[in-house]
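Of the protein chains in this complex, one is absent; all others appear in place.
A, B and C label the chains in the order they appear, each numbered from 1.
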Amino acid sequence: MKNTQINVIEEINLDNPIFIEALPGIGHVGKLAADHMIDELGATKFAEIYSPHFPPQVFVGEDGIIECMVNELYYLKSQGENSQDFILLVGNTQGLSPEGQYELCGLILDFIESYGVKQLFTLGGLATGKPVEETKVFGAATNLENIELLKEAGIEIRSADGGIVGASGLILGLGKLRNMSGACLMGETPGYFIDAEAAEAILQKLSLILKFNINTDELEERAEETRKLLNQAQQMEQDMVNKSMGQSDDDLRYIG
Amino acid sequence: MKNTQINVIEEINLDNPIFIEALPGIGHVGKLAADHMIDELGATKFAEIYSPHFPPQVFVGEDGIIECMVNELYYLKSQGENSQDFILLVGNTQGLSPEGQYELCGLILDFIESYGVKQLFTLGGLATGKPVEETKVFGAATNLENIELLKEAGIEIRSADGGIVGASGLILGLGKLRNMSGACLMGETPGYFIDAEAAEAILQKLSLILKFNINTDELEERAEETRKLLNQAQQMEQDMVNKSMGQSDDDLRYIG
Amino acid sequence: MKNTQINVIEEINLDNPIFIEALPGIGHVGKLAADHMIDELGATKFAEIYSPHFPPQVFVGEDGIIECMVNELYYLKSQGENSQDFILLVGNTQGLSPEGQYELCGLILDFIESYGVKQLFTLGGLATGKPVEETKVFGAATNLENIELLKEAGIEIRSADGGIVGASGLILGLGKLRNMSGACLMGETPGYFIDAEAAEAILQKLSLILKFNINTDELEERAEETRKLLNQAQQMEQDMVNKSMGQSDDDLRYIG
Partner (left out) sequence: MKNTQINVIEEINLDNPIFIEALPGIGHVGKLAADHMIDELGATKFAEIYSPHFPPQVFVGEDGIIECMVNELYYLKSQGENSQDFILLVGNTQGLSPEGQYELCGLILDFIESYGVKQLFTLGGLATGKPVEETKVFGAATNLENIELLKEAGIEIRSADGGIVGASGLILGLGKLRNMSGACLMGETPGYFIDAEAAEAILQKLSLILKFNINTDELEERAEETRKLLNQAQQMEQDMVNKSMGQSDDDLRYIG
């Protein structure tokens, strides 16, 4: 397998869709939020991505069934007051090498652009490395209009403050080069466990911005389940991604 | 040398062959088991694989003769009650970089698919990091039918429990994407020596599933010989593979 | 994004331009000097470089605005007694992998050669790892004529003394293979903070050699601003570059 492949499962047409990225990262904050959105709002998987830039491994899932490293694209028809559809990107891994990350994020942008995406949201965690009293959501964006949107939703703007490492940053950066508009929402998290509270905080802000309703009652339950299922595997995964990104345990402020 | 090359030594036709992967990994469990199968059952080498994704080195073998890094494919005509033929993959190394592993596993699947392979077995060790009282064999599979097969043979199913790193995992994962059916057998091993008992335990389960007979009397002898011949070289090799996989000594539960 | 791209913003003609490279490195010495030149002398950006060989991340700049990893090319019309124009290369990152560095430096040389560049200057810091009493500027060059030029400006010649790692070295080395003439100016710096004094020392020598005038009064202020803006982000960046270059904290003498 030399090339990344995107397998389209269902041919669809979407109405001016908004893209939401939530690949695994610190505290599984983004992933947990997006997985919950997919389940609660009934999103449908329409494409899968396999890549030689993913870690060379598989996960052992429930009942001993082997799961490939994969990124998955779901769509969701317009919600609540918002007439726009959604595309969500989730998965069990990110690209491993720097060049792999660039290629994958570029291919993903090519793909979603073909559905008419012009707006990008990326979800992640912002690790504090210590317990968090009340979860704050931090934000950054590709333009000042989006910064205003984030502020109106009560999101604290990061300013001249570090970087955003991995797909959550690169999707926005490469999107900006294509004149796509984007923002990143980062839920404050200790970073060393699967954090339902940070995921909930992100979902509340996202639903406020994008004007949809979502019930987050079962988010803690989902977090617990995720903890049980993915604990070891994801820790391993995270370790590899961190290593390949040049991150150590001291770099907890950076976003995966 | 920019591309992986597969040199076919003998043109053969095989009857619905079963593929068995046993490249070097933890405790040399899979490799030892497959090397024993090859010798005891009289398998014939029919292809060799050389790759720029292998470590940039050679081994010094017996009598000071230099050996290339190589993967080797053997075939074995149907055994016992089983009418299917076998293809075995062994060697002194695995791909080093993540992208290299993906390319190699993809090429190997292309190659064996051309012989009609539809079933994959991968053999490895599951490191405990401490002495093992009675060697258990653990399993995972690409589908529930195979999980049942493993259970019937008394193999303990791993469930939502970590990953399988390297060729043993990736061959199954990439095979699953091609609708090949597969299972992994992992012999429990302390992981820090060449473990004949774990190899024997795997061979017993494999011969039960695949309905062939094999005498394992000389397995300990072979292990001893392997220890003498490969000790240093393989340790070096293993270190490089582990490093490139992002594994440290703490990751002993993962399978090479 | 599989390939490095150079986006030309303005089509220009330059008169026998001199090229000055000042990508981020130890103590930000070169970058600070070049950024000051650009502002003080009013240079104009005419091209941007984006590359999959940059780190897979973005920076969060002022007001929470996301900034891509980028290299930028500015031009400056002839200054003072010197009838030659200038091209300056600055940015917030360097190539990460060795192969990426070679590709980027080669593409940059292709690009500037098309503007008629025959002379190369690269600016960097030479880390001492301890406080510097009086900042010295060290130099090396591709030929003896340039060594003489450096000596005449009171620059201390390094002799048989280590290497120059990264773009500051590679631009000169690959340029030499194209018969371009080049020199490297390195300001002595402790290496662990953004060093305005080393940048000023370099600028004084460079303006002496290239016969232009520059006011350095506001350099300390700029350094302070840079410290505030880039502290965390650049530290992260530098860590990644250092790691990819195989440098550890013990290698402080080498130039990034």
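Keep this in mind: a contact is a pair of C-beta atoms (placed from the backbone, for glycine too) under 8 Å apart; a residue touches a chain by one contact, two chains touch by 3 or more.
Model, not experiment: these values are computed from the prediction.
Chemist: For the chain that does not appear here, which of the shown chains does it touch in the whole complex?
Modeler: B, C
Chemist: Specify the residue from the set B:Ala34, B:Met69, B:Val90 or B:Ala223 that touches the hidden chain.
Modeler: B:Met69
Chemist: Would you mind spotting which of C:Gly42, C:Gly80 or C:Pro98 touches the chain that isn't drawn?
Modeler: C:Pro98
Chemist: List the residues of chain B that touch the chain left out of this view.
Modeler: 1-2, 50-69, 96-97, 100, 228-230, 232-233, 236-237, 239-240, 243-244
Chemist: Name, in rising order, the residues on chain C that touch the hidden chain in the full complex.
Modeler: 95, 98-99, 101-103, 105-106, 139-144, 147, 150, 157-166, 169-170, 172-174, 176-177, 182, 184, 245-246, 251, 253-254
Basically, only the chains that are shown with their structure count from here on.
Chemist: Through what angle, between 0 and 180°, must chain A be rotated so its C-alpha atoms fit those of chain C, rounded to a multiple of 5?
Modeler: So the copies are related by a turn of 90 degrees.
Chemist: With chain centres defined as C-alpha means, what is the inter-centre distance between chain A and chain C in Å?
Modeler: 35
Chemist: Report the inter-centroid distance (CA atoms only) between chain B and chain C in whole Å.
Modeler: A distance of 50 Å separates the two centres.
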